[in-house]
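Okay, here's the structure, questions in a sec.
Removed: one protein chain of the complex. Kept in place: all other protein chains.
Each chain gets a letter, A and B, in the order it is written, and its residues are counted from 1.
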Amino acid sequence: MIPTHWFLILSAVLFAIGVCGVLTRKNGITIFMSIELMVNAVNLTFLAYARQFHQLHGLIFVFFVMAIAAAEAAVGLAIFISLFHHRETIDVDEANLMHW
Amino acid sequence: MFEFAIFFFFAAVAVIFALVVVLHHNPVVGALALVASFFALAVMYVLLEAPFLAALQVIVYAGAIMVLFLFVIMLLNLQHRREEPTRPVQQFLGYTGSAAFLITLVYYLVKYAAFQALPAGTFNSDVRLIGTELFQAYIFPFEMVSILLLAAIVGALLLSGRSVRASAQ
Partner (left out) sequence: MPFDPTDIALSILKIVIVLGALLNVTPIMVWVERRGSALIQDRPGPNRVGPFGLFQSFADALKFILKEDIIPEQAHKWLYTLAPMFGLLPALTTIAVIPWGLPFRLPAKRIFGRMFFEGDRIFEPIVADVNIGILLIFALASLGVYGIVTAGWASSNKYSLFGAIRASAQMISYELALTLAAVSTLLAAGSVKLTDIVWQQTHYFYIFNVIKIPAWNVFSPAMWLSFIIFVVAAFAETNRLPFDFAEAEAELVAGYHTEYSSMKFALFFMAEYMAMAAMSALVATLYLGGWDIPWWDEPQVWWASLLTMLFFTAKVVALLLVFVWVRWTIPRLKYDILMRLGWKVFLPLAFVNILIVAFFVAKHWI
């Protein structure tokens, strides 16, 4: 059996890599992918705890997180498409006006 | 013994491909690397005795969400635009900030995360039990998530439907 804190450390590493991606990249799609990476790291934490205490609630929560992440991805990418149609760029530094 | 080998191999795969996502300049390569990382995470979920969620991870994340990402990247033809490099100040602060965050997290995890032994017996997490839980204790969030997905579909259609707004003006 693999100790639970190893999964938590892996989750922390993936989360930190996601944070690094969000902070250092300018491409909007890459930032979005780093956010998905962070969400997956959190999913892993939930499942590690679910197995540790033999509770099904962790699994159900991960189920809902996946559904919501799917909805978020759809809407977020629609926003990016809309941004691209207006400004011809996906660079988030260029999206700096409140209304144009 | 075999489990440890599988854990280390797929953990390394997940971390390496996550680094490729964050560091590579081409978003298509990043998206495919993220698919590989999600697949490695699905193997982790199987090691955590949740095979149903592992299958869901591949179906939903690797099989649907990342395909959506790839479609958007390819339709917007983004790979030909070279992303401007971030300012050195932002890069330095970003890397050191996330490194500090990681080191702090791992330090506190190693120091304080001491769990008791796992409860005896197998973790009964098959599809039937999850389905029963979903339809009994969690029925309200289940229905709410379906309405949320409907809102997401309508929102996505509205936001990306350029011709509708242009003709309305």
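Some observations on this one:
In this section, contacts are C-beta pairs under 8 Å (C-beta built on N, C-alpha and C of every residue); 3 or more make two chains touch, one makes a residue touch a chain.
Everything numeric here is computed off the predicted structure, so don't read it as measured data.
With respect to the full assembly, the chain omitted from this view is in touch with B. Touch with the chain that is not drawn comes from one residue among B:21, B:40 or B:58, which is B:58. Residue in contact with the omitted chain (choice from B:28, B:109 or B:148): B:28. Note on the undisplayed chain: of the listed residues B:67, B:103, B:144 or B:157, the one touching it is B:67. By the touch rule set out above, chain B reaches the unshown chain at residues 1-3, 28-29, 32, 35, 42, 51-52, 54-56, 58-59, 62-64, 67, 70-71, 74-75, 79, 126-128.
The rule is simple: only the chains that are shown with their structure count from here on.
Taking each chain's centre as the mean of its C-alpha atoms, chain A lies 6 Å from chain B. Of all residues in chain B, those touching chain A in their complex are 3-4, 7, 11, 14-15, 18-19, 21-22, 27, 30-31, 34, 37-38, 41, 44-45, 47-50, 52-53, 56-57, 60-61, 64-65, 68-69, 72-73, 75-76, 78, 81, 83-84, 86, 90-91, 93-95, 97-99, 101-102, 105-106, 109-110, 113-115, 118-119, 121, 123, 125, 129-130, 133-134, 138, 141, 145, 148-149, 151-153, 155-160, 162.
Only residues 1-10, 12-21, 23-27, 29-30, 32-34, 36-37, 40, 43-44, 47-48, 50-54, 56-57, 59-60, 62-64, 66-75, 77-82, 84-85, 89-91 of chain A touch chain B when the two sit together in their complex.
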